[in-house]
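Accompanying notes for the structure given below.
Yeah, one chain of the complex is gone here, protein chain that is, but the others are all in their spots.
Chain naming follows the written order as A, B, C and D, and within any one chain the residues start at number 1.
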Amino acid sequence: MAEIRIKGVAKDFGTFTALHDVDLTIADREFMVLLGASGCGKTTLLRIIAGLETATKGEVWIGDRRVDQLPPRERGIAMVFQNYAVFPHLTVFENIAFGLRMKRMPQAEVTRRVTRTAELMHIEQLLKRYSGQLSGGQRQRVAVARALAMEPEVILMDEPLSNLDALLRLEMRAELKGVLAGSNTTTIYVTHDQVEAMSLADRISVMNGGKIVQAAGPVEVYRNPAARFVGSFIGNPPMNFLSASPAGAGQWQVGGQVFAGPEAPAAEFAIRPEDLHPSDTGLPAEVRVVEPLGPHTLVTATVAGQPFRAVIDSTLVPRPGDVLHLAPMADRIRWFNPETQKAL
Amino acid sequence: MAEIRIKGVAKDFGTFTALHDVDLTIADREFMVLLGASGCGKTTLLRIIAGLETATKGEVWIGDRRVDQLPPRERGIAMVFQNYAVFPHLTVFENIAFGLRMKRMPQAEVTRRVTRTAELMHIEQLLKRYSGQLSGGQRQRVAVARALAMEPEVILMDEPLSNLDALLRLEMRAELKGVLAGSNTTTIYVTHDQVEAMSLADRISVMNGGKIVQAAGPVEVYRNPAARFVGSFIGNPPMNFLSASPAGAGQWQVGGQVFAGPEAPAAEFAIRPEDLHPSDTGLPAEVRVVEPLGPHTLVTATVAGQPFRAVIDSTLVPRPGDVLHLAPMADRIRWFNPETQKAL
Amino acid sequence: EALFWSTQAKPVEETQAMREQVLAGFEGGVDYQGMDEGPWLTRIQAEMQAGSGTIAVLGGLHGDLSGLGEGLMDLSAIDTSVIGDAMLELGRLGTDQQLYVPWMQATYLMAANREALQYLPEGADLNALTYDQLIAWAAAVHEATGERRFGFPAGPQGLRHRFFQGFLLPAYTGSTVTEFRSEAAVEAWGVFAELWSHTTPASTNYSFMQEPLLTGDVWIAFDHVARLADAFNQRPDDFVAFPAPAGPEGRAYMPVLAGLAVMNTAPDAEQSMALVNYMLQPETQIATLRATNFFPVMPVDMPDDMPASVQAFAPAIATMTGASDALPALLPMGLGELGGQFSQIYTDTFEQIILAGRPVEATLDAQAEVLRALMVQANAPCWAPDEPSDGPCPVN
Amino acid sequence: MPRALPYLLLLPATLFLVVFFLYPFVNVAWDSVTRGGEMTLANYQRMASHWKFPTAFWNTLLLAGIVVPIQLAMALTMASIVTKLQKGRSTLLYIFAIPLGISDLAAGLIWLAIFEQSGFLNSMLYGLGVIERPILFLSYQNTWVILLAIVLAEVWRATAIMMVILVAGMGLIPKEYGEAAEVFGASRWQRFTRVTLPMLKPSLQTALILRVILAFEVFAVVVALGGTQFPVLMSETYQWQFTMQDRGVAAAYAMVILGISVAFTLVILRLLHVPKEARI
């Protein structure tokens, strides 16, 4: 049982507060993805869970043990460091075997596990090299292999695939998912790749400025952001926000169009760029930049003077200066409170 | 004038050959993106251009100077290292100012440039910190800012945005594009993010196993891969390949369907997953896995026993086990020589 | 300033006194440097080899100077008429030139804490002790206090070899070299072994006996006068000085002679001569006595206000040298730079017999061979108390 | 040019050493194989046949063999403590480094004052009523106490040299490796042996080589505490050079010291070799 409970954890670095009262529970065997802007405290949170950093306050529980005071090695975790921390004085083999040796595992088992995880990470032909002889991506895979080989109760991964090419990342992602799903491991996984987040996560926690803003299933987070930040952060390109002016009870005027919305003193209109389709009655968007993205085209425009992006089928090729009418899908429109920035 | 010409460059590490006879010309002010699998030699190539590694053979020209024998500082380059190499003993400010001070730039100008690039990279509030007090992404941005502040003739960036969140990356990408377009800089940019590659590149060089396989504009590389590897490497998910059997002159039978193709002794059929649409007459695909990716759905299936992926509109939600008929768009079908793996 | 390069008066207080009380009166000033033998010698050798130098005057013990023969200037021009012939002879180093002139002299004495006097064997006269009485005394102190309280400077800087060369062996054999392995010598070593059984084992760390006397670790001690002085000066009332003991052949004692020499490379020979001359003035000699506890090499009138140590030592020395059974043993002559190895033979013998407990005869036989070889190599004739010899001094 | 660079960097130091070391060294080495102007091994024979030579030789090795491992352990402990500490580290480092500033002569003096018959140790024991009369620790009869005293004094005096080198080396080990080891289940001790020590190899190498070499030249402390009772190679060298004024034999001794130093250096270099690929 390796449920992780984080209760009111805060972390100050001198006067700078990196984490504010974080509360989070990760169920046993759950795959939790941590998403958040650069510098929002993801690594810090992982390090506190791992025991490498002492929280200024709060409690960390793994299973039914309170682990705050325990040294890292007693917490039953393994970790992939954002900067790999592959031991330069050990070969790849010995790096992967490091944790196993610490457990005094018999040599045969060590070799078996190392070989298996190395194959999983496609580094089996590098086992005799030292970290100085590896490329960035190879080093990163060693770091992942080292953690996987431990078969720990809890695995913390800090952007473990960031330096891999797309193809390999796709593969690794699938391998990781496979391996971890078949194990008893609870995973916390930091990534900046939203596709990765979506495809791997049981749940996604979105962090902002040292706080957890939303923790929910991937679709939920994508479709129903709990706060404006989540919408603006997730999705590539992110959600569009347009100011709305009241136009009667539950009616809001946005970019010259009127939409049904919540009954509230003020509200902000939001729609994802891909939830728009060209239509004569849509929002009038003045095209600024057109970027072909392979199958689709990203259009950057302004609606009522506010920036606005749409992803449309690449069959349609507007030109800068054109006015494109884009109709939002009604069930995809979201509304936010402009003051609290929470969803309405 | 900072055209970069690489002529027959090879690099051996002991018995391992990291680069085989690479020839590449990057035009003055061009933005060249280097794409390739992990460990294929991208960093090595950059380091040879920068003068940090000596090529086993070959020549490197920048402008009309042959620079092989010149020390790095005389090559007029700046570089973002894959692992940042931010100086730990200097503040962020001094890190960014480092190169400028080497040029004996007046203090006022130094401050101006540092402030500007720091703002560009959104690290202006971190200027007084040391690298040990930064998050991974912040450190990476310092490395980028340090190179940009130099306003060099040639800038080499090794996965400069890999540790940034999607939103920030999007922004940074735009900023970089803006700054570099407005300058005299020739750029070589290694990335694993294909969207980034597509949106930034004037041209993309695809590397594989120490060789350059194709160097062409983004759309060309995407649409007309010169080799099977390029197709399989670029695109997320990558191109689908199906074996084809001859069915008369220029006619090939693929997955039970007959398509017009090249006249050749043998050929392999290829189509991008997004260039398929459900249709009763399409290729019969047996659905294995269905992954919702926000606006679209990724379907992993088999066609005639061969793996096959399709990205379809998320309105359609097939179930594993279903047979989906997927028709390729005729003008998007590509053919490869199964022996040489080159495009036909 | 003339550089006075000396192995004597190195303890800081003595150096200070040399500079301020002895040499201040010399015109042009003197830079007095008291050195360990190592650097002292190295510098001299360097100047000799280089053929030019800065040292004006060398000061050293007979043993220090005897190895320098060829590099030294003939000082016959200096008026040495008031100095005894025996001493001048030593200064010729076996040549017919005055290679050094006697500067000051001293000897070794016994000293005791007054507390120890109560255990003096009955009938023993402090001023005419025999070795047997000394042993009995040391034994009595040992028994009474439970501590071995005889002290002997057997440390690395200690002058232990002089005790064997000039005191113990001559007292029993009447000889230093010739009778080195005689029966009498065996007896002498036996006596010493007995004395050693009442000697504090810390002796192997002692270079100077004044400190253990002051701390009370040692009650009865043998040492060079200059190395006892501090005890008498600090606590004049607590200690007594008395002559060395006598053996069957007499009350052997060895003088210590320090000399002044000038190197051929001296920068200003005239100034050097002047300084040597200055050192031989009676007033300077008395000042030197005050500073170093070394006695003048010529007859002088002593003032009354001499330091406590001098007041204690002078009568003891007089008693020793004037004793009816006095047996002076001279410093080695004609050994040149082999003087160090000569002394080492005695030290080695001591260490092997007494400390390492090796058989006496065998050790003496072995060392005698070394000694014989050395004398042959040096081609040195015997000196007192050995009978004069033609050719190298024989070892029987 | 780049190929010449290392040589250019070494050139000043090499020239310097050639003039100020190699030239006099060759002189002395020549002394060791000549006697009266003729080539001979007589000096070595003389040295080897002297009855104190084996004692001095083994004493020197024994002393180094005891002192260096203790110092290594202590220096590592001190360096780890200092490195680990957040507050007060520079004060502590300073305290630990103090013996560095103390010459071996002064150190001998201090420890003599402790072990002497009327020294501090006896005073303390006496004051505590443990003993009734002072014990003579440094007697020629119990060489092992002398050895112990010398060991203590040497450990006290010369551990700081190693410690400071190791502190400097430890400071350069990136923290992240220790953290990684910690996460992967290494106890404090394992972290030390599996990460810190291997990554500290270059510094360990330097510290050990310097310390071992100095241990073979140990002299002043030994003489202060052991008197004539604990001959070591260096004290014999002195004796022959200055007391017996036989430069040939002294030079032979010096060559022996050099020989064992070089031999041990080779061993250390071999044991603590870091393969090129495994460097940071």
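The rule is short, and it goes like this: contacts are C-beta pairs under 8 Å (C-beta built on N, C-alpha and C of every residue); 3 or more make two chains touch, one makes a residue touch a chain.
Note that contacts and distances are computed from a predicted model.
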Record-based protein name (UniProt) of the chain missing from this complex, from "Dihydroorotate dehydrogenase", "Na+/H+ antiporter subunit C", "Carbohydrate ABC transporter membrane protein 2 (CUT1 family)" or "Autoinducer 2 import system permease protein LsrC": "Carbohydrate ABC transporter membrane protein 2 (CUT1 family)"
Per the touch definition above, residue among C:L88, C:L214 or C:L289 touching the missing chain: C:L214
Per the touch definition above, residue among D:M47, D:L63, D:I161 or D:M244 touching the missing chain: D:I161
Positions on chain C contacted by the hidden chain, ascending: 1, 3, 10-13, 15-16, 19-20, 31, 33-36, 38-39, 42-43, 45-47, 49-50, 52-54, 157, 207-208, 210-211, 214-216, 230, 234
Interface with the unshown chain - residue positions in chain B: 50-52, 71-73, 77-79, 81, 83-85, 87-89, 98-99, 102-103, 130-132, 136, 139, 146, 150
Touch residues of chain D, complete complex, unshown partner: 3, 5-7, 9-10, 12-14, 16-17, 20-25, 27-28, 74, 77-78, 81, 89-90, 92-106, 109-111, 113-114, 118-120, 122-124, 126-127, 134, 156, 161, 164-165, 167-176, 199, 202-203, 205-206, 209-210, 213-214, 216-217, 224, 234, 237-238, 241-242, 247, 250-251, 253-254, 257-258, 261-262, 265, 274, 276, 279-280
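Criterion: only the chains that are shown with their structure count from here on.
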Geometric centre distance via CA averages, chain C-chain B, whole Å: 92
Distance between the centres, which are taken as Cα means, of chain D and chain B, whole angstrom: 57
Length of the line joining the C-alpha centres of chain C and chain D, rounded to whole Å: 37
Junction residues of chain A - those touching two or more other chains: 83, 133
Touching two or more other chains - residues of chain D: none
Touching residues on chain D, where the partner in the complex is chain A: 174, 176-177, 179-187, 190, 194-195, 198-199, 201, 274-275, 277-280
Of all residues in chain A, those that touch chain D in their complex: 50-52, 71-73, 77-79, 81, 83, 85, 87-90, 98-99, 102-103, 129-130, 132-133, 146, 150
Partner chain A, residues of chain B touching it in the complex: 13, 35-39, 42-44, 82-83, 133-138, 141, 158-159, 162-170, 192-195, 198-199, 219, 222, 232-238, 272, 274-275, 291-295, 311
